[in-house]
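Left out: one protein chain. Kept in place: all the others.
Labels for the chains are A and B, by order of writing; each one numbers its residues from 1.
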Amino acid sequence: MVQLVDETARTKSIVLEVPGWAGHRAGQHIDVRLTAEDGYQAERSYSIASAPEDRYVVITVERLDDGEVSPYLTDELRPGDELELRGPIGGYFVWEQKLGGPLLLIGGGSGVVPLRAMLRHYLAIGSAVPVRVLYSTRALADVIYREELMKMIDDDGLDIRFTLTRQQPAGWHGYARRIDESLLADLAFPSNEHPLVYICGPTGFVETAAGGLVALGHEPSRIRTERFGPTGA
Amino acid sequence: MGALDGNAIAGVLHAAFGEEMTTATGTCATCGATNLLATLRVYLRAPGAVARCPVCDEVQLVLIEARGFVCVDLRGLAALSHAE
Partner (left out) sequence: MAISRGFRGRRTGADPARVPPGQYVTGDFPVLSAGPTPHTPLAEWTFEIRGVVDTPVSWTWDEFGALPNETITTDIHCVTKWSKLDTVWRGVSLDTLLDGVETTAQYVLAFSDGGYTTNLPLDDVMGGKAWVAFEYDGAPLDPEHGGPARLLVPHLYFWKSAKWVRGLELRDRDEPGFWEMYGYHNYGDPWKEQRYAGD
């Protein structure tokens, strides 16, 4: 482990140097395995937050208070510590240029992690595919990669919108509710443009978002989903 | 606690089959629906991982990791292939 980066009060990015890493595709994940001195093991999957073009392999971990693995990763790890991992894994929830677009990325909570990898990759290759992002989280303080996403909006002109479901800052003009069909209707590419959609987050969020898009006429085969669970941290 | 999906067992499936499996298509032995393994409803926290058909909920695939081996039971699938 090279470095820990605080993203929000409860999430940290863990920057890893992985000898022999042969590269990955945006959206893939790694499986991390921890082994205690007495042989006890615990394993969890984490989406890769870095793009294939980035120097290090980065994961972003949300610390669950009653978690078994996440508190270790966010509180105990020190630079120089070794982490056992397997990967990169996944061939379904990946985006690359040849898949085209328009591209609609929808993330709930820590579901934004693989989408951030896709956005970094998108920018690194200079893609011109139309892209829109919807990121749902509780409050502005919980927005992971906040500075980076703001830069993508301001400097790169990306269409990234937030819905803050529990608390909004004074003067907030963005969405302020849990994702629903009318929010999606506002924001998504029209179904006749056949966008390629990636939805990631807790199961309930994913199913609401996917169901809403299908109700708006999007083909299920153009919607790719990845569900995170409490067991994922 | 809702189910996860096939992405959650991508690593174990890769280890068992020697290749990426979440993009493979399975045909449900109960209802005949064809689904990408990535879309199966997966129940991870059990003595084994159980992957169910997203259409009829019947068990398609069971994964057990025991004594260093991965055992995959595909009884619930009538067919499994990489499409195209």
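What we mean here is this: contacts are C-beta pairs under 8 Å (C-beta built on N, C-alpha and C of every residue); 3 or more make two chains touch, one makes a residue touch a chain.
Computed from a prediction, not measured in an experiment: that's the story for all the values here.
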Where does the absent chain make contact, in terms of the chains shown?
A, B
Taking the full complex into account, find the residue in A:4, A:83, A:140 or A:216 that is in contact with the omitted chain.
A:83
On chain A, where is the contact patch with the chain that was removed from view?
34-37, 40, 42, 66, 68, 72, 76, 78, 81-84
Residues belonging to chain B that touch the chain removed from view:
1, 3, 41, 43, 45-48, 50, 52, 57, 59, 62, 64, 66-67, 71, 73
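Everything below uses one rule, namely that only the chains that are shown with their structure count from here on.
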Chain A contact footprint on chain B (complex, rising order)
1-8, 10-11, 14-15, 20, 22-23, 36, 38-39, 44-45
Could you please specify the touching residues of chain A with respect to chain B in the complex?
29, 31, 45, 86-87, 89-93, 202-204, 207, 224-232
